[in-house]
Structure formats: structure tokens, C-alpha cells
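Following: one structure in C-alpha cells, then a few remarks.
The complex appears here minus one protein chain, its other protein chains still in place.
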Amino acid sequence: MKTQNINIEKEIATEIQNTFHTAEVNIKRNKRIEVKLRNDLIPPFLSYAKNYLTFNHLAHFSCVDWIEQNEFELVYIIYSYEKGVIVLAKTRIDREKAEFVTTRHLWYQAETYERELHEMFGINFKGNDRLNEFILEDWEGIPPYRRDFDTVKYATDNFYTRPGREDAKDVRENVTKINKEEIPEFAKEYSVRSLK
Amino acid sequence: MIYDKSSGKIVDIIKNYARKHSLWIVAYGTGCGAIELPPTMTSRYDAERFGIRGSATPRQADVLLITGYLAVKTLKRVIRTYEQMQDPKYVIGFGSCTINGGMYWDSYNTVKALDRYLPVDVYINGCMPRPEAVISGFIELQKLIEAGKANGAKKYKENLDWYRENQRKVIKNWKMPDYNW
Amino acid sequence: MREKETTLYLGPQHPGVTGNMMVKLKVAGDTVVKAETHVGYLHRAFEKLMEQRTWMQSFPIVCRICVPEPDPNEENLARAIEEIEGREVPERAKYIRVMILELSRLAAYMLWMGGQAGTAGLYTVPQWSVGDRDYIIDLFEELTGGRIYHMYIWAGGVRRDLPEGFADKVLRTMDYLESRLPEYDKLFFENAIFQKRAKGVGIIDKDKALEWGVVGPPLRGCGIKHDVRIDEPYEVYDKLDFVVPTHEGGDVWSRAMVRRQEMEQSISIIRQVIDKMPAGEYYNKVPNPLNWYVPEGDAYVKTESARGEFGYYAVSDGGLKPRRVHVRGPAYVHGVSLLEKILVGANISDVAFIMNSLGVCPPEIER
Partner (left out) sequence: MNINWLSVLGIITTPIIAFIVGVTYGGLTRRITARIQNRYGPPSSQNLLDIIKLYSKETSIQHGVMQHLGPVFAITASITTLYFIPVIKNSVVFTNLSFNGDLIFLLYIMVFGSLGMALGAGQTGNPNAAIGVSRGLSQMVGYEIPFVLSLVAIMTQFHTTSLTDLLAVQKHFADWIIFQSPLAFIAGILAFLGMMGYAPFDVVIAPAEIASGPPSEFGGKYLALMMTSRSIFTFAKLVLFTDIFLGGASDFITLIIKTFLLYMIPVLTGIVFPRFRTEQSICFFWKWPLVFGVLAILVVVL
């Protein structure tokens, strides 16, 4: 990347560093500041960023599963329309007892992100009373976006897979190898038609 | 019946002719294939030439167009929609993902073979199928109707147990009214 | 006197909703008292599937996230990879990308216009505009081989160069579309009944708009001038001359006007791009796609789509496959939390109308 003018980013970074001494602040590139915080400091940091540093747009709220360290990384991506800078506020929480506090009081739409992360990662956001079914319906078992959930195994276990897809390398060859077992006579029409 | 055999046949011919030339699609864009329906229905490809038009509710419709992958949550609604439709009714599977899962073959939330859950009359392959392919699929269906071979609904009724078993395997919480017509 | 409340389900099978989603309405008389959106009917777990595929294999997946306008997705993933890797893109590729993005924006606006008029009951506009949109689709088909899904923008550039005579064709199509715009004005935007229906309906509070995460045309319809193309110019938008239209009011009408004016701007941008496009390579040398390790790191990139800010948060652990790619579609906020807020107090005739004006696109909410 070319060297760019990053004065405003330096200003913001210093300000954050001065307020939150334990924060690990670094400037990734122009308009991107990364802030790593202890997880109990996230709510004060976000409300400080929103109210004093004009970061009033919650652009994104994401979660990354670091299964090797047994941790979830929560990433709040906030944007200031005035300064034109994005701050990625990161924190890590325990993966086994995944719990965090809601930020719904700061940004109304955080509720939606929290509902999704609750459903997909099983993180419980305290204070959000709307963590009901969002995308999935009647889901049992571990939340699907956790890395230890095997989607291929789930798909092959639960859904009928039409023969010919076992090896995706040469589909044309495999389509002709039709598996004739367990298909009743009337349902054969489409399994057999591809042969013709 | 007051018809004798030959007049019954004429009535059948008229019926099949009318059915063939008047296919109403239930307005349910179940997947991303719904994006190719506006071009199909509007001025460039104009499917209304063949008597194909949309209808707002399943009660009035003849054709259920499954436009792409079916998420498990949608499958339940689709089955309900299908069962609300009146005989004779047809199902068209639209796109590769209804045939064998397509590019979602390893997704935990989409069903891979539509004809295990609903009786499909015609499949249109492609991702996504072009409007020409959609129209050609409909013409294929018209041919089947004219020949009296588009009997998916009959198949569904006769083998309801097998279909129900497959459906229940996927849909965990089965709270649906019986299908008894 | 309190009127009796009834529950009305708008969708998932309903001709009015955009795509496959459901809005559960509590209705008193003709007025919506409470709205609750239910999504998930289109969930294919793209983010999980991307973790199973290599970075380059993810391109055919991401374009299926938003069906009316797939190109911002490809652009985002490509830029995310480039940002993590620090990869440079040739100048020509940047121009081609801008052209593709603007063409797709134009196509999305044509489709939106059809939808907006269709929910208002004016069925002539969809017939015309979707037919005209096909001219753009034909351009895509010639350039990329696909009508809807293009898989054209790649990390390191674009997949192929412009075919011979393509630029002329684009210009001719732009001339045609520009000549059609006055007719749409006469039939649709200047239509007295449309104005009567659209003004003062579905109002987004200007003070709350930023805090609620409103982006794109709905934000500019509130009179707030924010656009990723000027706030954080990507590709070559800083070298192009265009204005970002805004409109006061925050209602359906101002959103429609913003989009209408942006159509003209898009046409002008495409002309400038073709005018300024340099010769040269259209891609930089890239590693073997099957053996392409992306170094450790993360990036948040955003693109202005026809509905607003489209963001990707991509994390790489230095492997062949993405650690995580999380998509922020503009409809994610518009379609769930915002819709639930602004539908309250609306007339039930206007529910589908408002939904369309926000550009709610369910596949990008649940992915």
C-alpha cells in the first residue's frame, strides 16, 4: 500500500489510547483503526466512541470463531460520518460460556445482529430480550456457524443426496452411475431420465 | 353420467386444451430464480402469449414454480401452499439446486432433491435458467398436459405416506393440517 | 374506543412482498399497530459454505447473496482479498470494475422502479422497465457470459477484457436508456396519483436516520449526503465527476426521486469511464487459484450498492480457505429493525409500497 495521509487517524488513536490505557490501538491503514480491548471495557468504549468521538454508525457486528484458542472474537465495526474513519473494536470472550452484554441501548439495530449471533454461534447477549428464533427454525444441536459443526456431514445425514454427486470432479461421468436402491418405482422418473 | 364415451372424450379434449393454454403460477418466489421471472413475464419474453400468468393465491393457481433451492423453513410453507392448490396442479422445479442441490450440495439448510418431497412434473436445469429455458419448460409441461401425463398430483395422493415420511424427516416440528382431498 | 386488532400475515407467499420473507402485522382498522419481520426462508449458510471452499471458489457463492445486484458482492470479496494481501490492481481493471458496478446499479434501479410501480398498481411501468433492463443484462451476457450471475470481478483484476466493440454498445445502450427516462417521468414519477400516494408515507426521522443505521438512497432521501463512493472512494471513483443527489423529506417519494436522479448520474459515470479507460492489462499475475494462500489478517471493505453500503468483514488465518467472511447487506438493517419501526402507523395499503422503497432484499438478510 502506498503511504497515505493518516493524520486524523493518529489523532483518534491517541485520544483512544489516552482514555483507555489498556487498549491496544493500531492504525491498519488510512481510515481503519483497530482497537483491541478487554471485554468488560467494550460497553464503555462504544458509548464513549459514539457520544464523544461521533462514531454513530454501527456498520457491522461480527463474530469469529477461534476454536484453537477456545475463544470467540467479537468485532464491532463503527463508523464516523464526520471523520470518515472506521474503528474495528475487537474483544475476545470465552467460547464455552459464551456470554456478552447487549448494545441495543446504543444502536437499535444491534438487536438484529445479536439475534443472528445468538442463533449462529450460541452467544447469549444479556439484556436483549428478543433472542428468539431468527433465521433457523426448530434447530437442534450445536449452533451451525461454530467451526466444530460439520455442515457436509449434517447435509449427507439429513438430506437425500441424488446419486452422481459423490465426487464433484467429473460430474458428467458420475451422473450415469445411477444408484438404484431405495427409490420406489414411481419416484424413479427423474433418477432414470438423466440416463437417456 | 349422461355422456357416452365419445362425448366424454370431446369434453376431455376441450378441458385439456383449456388447461394447457391457461397456466396460472402461484406468486411465490421461493428462491433466487424468482429474479428471472420478471423478464419472463414482461415485455421482452412475454409469457402471457402462452396463457401463463401469475395468480395471487394458491387457491386460484395451477402451477407451483419452485424457483431454486428450498430452505427447510421454506419447504414447510411450500408443502402447505401446494396442498392448498386445487387439482389439477403441477409443480415445476426451476434451477439445478432443485435437482441435486446444485452449488448448495453441502449446505445444512437446503433440501437437495425436490422430487422426494413434492411430485415434480418438469425440471428446468441451469443456474439460473434463462427466460427462454423457463418458457421451454412450460411448453414441455403443456405437452405433458395435452398427452394427459402431467399427473403429479395423483402421484402425490397415492403415495402420500412416502412423501410425508420424507417431509417429516426434514421438518422437525410438524404442525400441519391433514391433506385429505 | 379501541379498535379490534387482527393479525395479518404478509408473506411468505404474497405477491406484495419483495422476495421470500414474512411480515406479521397487527392491524387495527386500516392502521398497522405492530410489525414483526420473519426472515430465514432463504438461508443457505453462505458464510459456512465459504469456510468449506477456497478463496477463489467463494466467488461463485458470494454473487448469489444479492440476486438483483450481484456485482457489489464480488467487488467486496475481491477488494477484501486484495486488502489483506496488499495486492495491486491494474488501472484498466479498476475502470472496468466501476463500469460493471454502475451498470448493475442501473439494472437494479430499473428493477426497483418496476417493483415500486407494481406495488402501487401501475403495471405498465414494470413491463417497460424490466424490458429495458434486459438491454443491460444483454451487455452483461456479452461481457461475462452470465445474465444474472457474472463471477466477473476477481481478486487481482477482472476475468476478461472488454470484447471488441463493446464500449460502443455500452454507449448506445446508455443513449437508449437516457432517451427512455423522460417517458418514465411522464408515466410514473410525474403521475399525480403516485405522488399523492408516495408523499408523506413511510417517513424516516432525519435525526434518527444515522443512528438507526440507514444507508444508501433511504439515507439520502432524508437529506443527508452520505455515499461510500465519496466518503471512502474505492477503485477510481475519486477521478470521476458525479454528484450525489439528496432529497428532503425522508418519505417514499424522496427515496424515489433520489434513485431517479442517480440513474442519470450512473449513465454519466459509465460514459466517463468509457471515455477515460486506459489501455493495458486487465489483471495482475495471481497465484494458482487452487493453491492460493491468503496471509493472516482481516479487512472490512464496503461498496455502495443500489440499496446502500454493502460491507464485507473478511478474516484470513493464513490458509487456503477463509476463516470467516461476514456479510453486511444494506437490507439487513432496512429489512428488519428499520422496517419494524417505520411500518407502525402506516396504512396496510402502503406496507408493500414502503418495503419496496427501502429496497428490502431478503437473500442478503439471511444469506
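Order of writing sets the labels: A, B and C. Residues in every chain begin at 1.
Note that in this section a residue touches a chain if its C-beta (ideal position, glycine included) is under 8 Å from a C-beta of that chain, and two chains touch if they have at least 3 such contacts.
Just so you know, these numbers come straight off a predicted model, no measurement behind them.
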Contact set of the excluded chain (shown chains only): B, C
Contact with the hidden chain (one of C:155, C:219, C:352 or C:365): C:352
Chain B residues touching the omitted chain (full complex): 14-15, 17-19, 21-22, 24, 27, 42-44, 46, 48-49, 51, 53, 55-57, 59-62, 85-88, 181
Residues of chain C in contact with the chain not shown: 6-8, 14-16, 30, 117-124, 127-128, 131, 187, 191, 193-194, 196-197, 347-353
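Note that in this section only the chains that are shown with their structure count from here on.
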Touch-based graph of the chains, sorted into line, ring, star, complete or other: complete
Separation of chain B from chain C, taking each centre as the mean of its C-alpha atoms, in whole Å: 30
Chain A and chain C: spacing of chain centres that average the CA atoms, whole Å: 21
Per-residue multi-chain contacts in chain B, two or more chains: 73, 106-110
Of all residues in chain A, the ones touching two or more other chains: 136-137, 144, 149, 151-152
Chain B-facing residues of chain A, complex: 136-138, 140, 144, 149, 151-152, 154-155, 158-162, 164-165, 168, 184, 186-187, 189-190
Complex contacts: residues of chain B adjacent to chain A: 72-73, 76, 99-101, 105-113, 115-116, 120, 123, 155, 158-159, 162, 166, 169-173
Footprint of chain B on chain C - complex, ascending: 12-15, 19-20, 40-45, 48-49, 52, 60-61, 64, 67-68, 111, 114, 126-128, 130-131, 133-134, 137, 147-149, 363
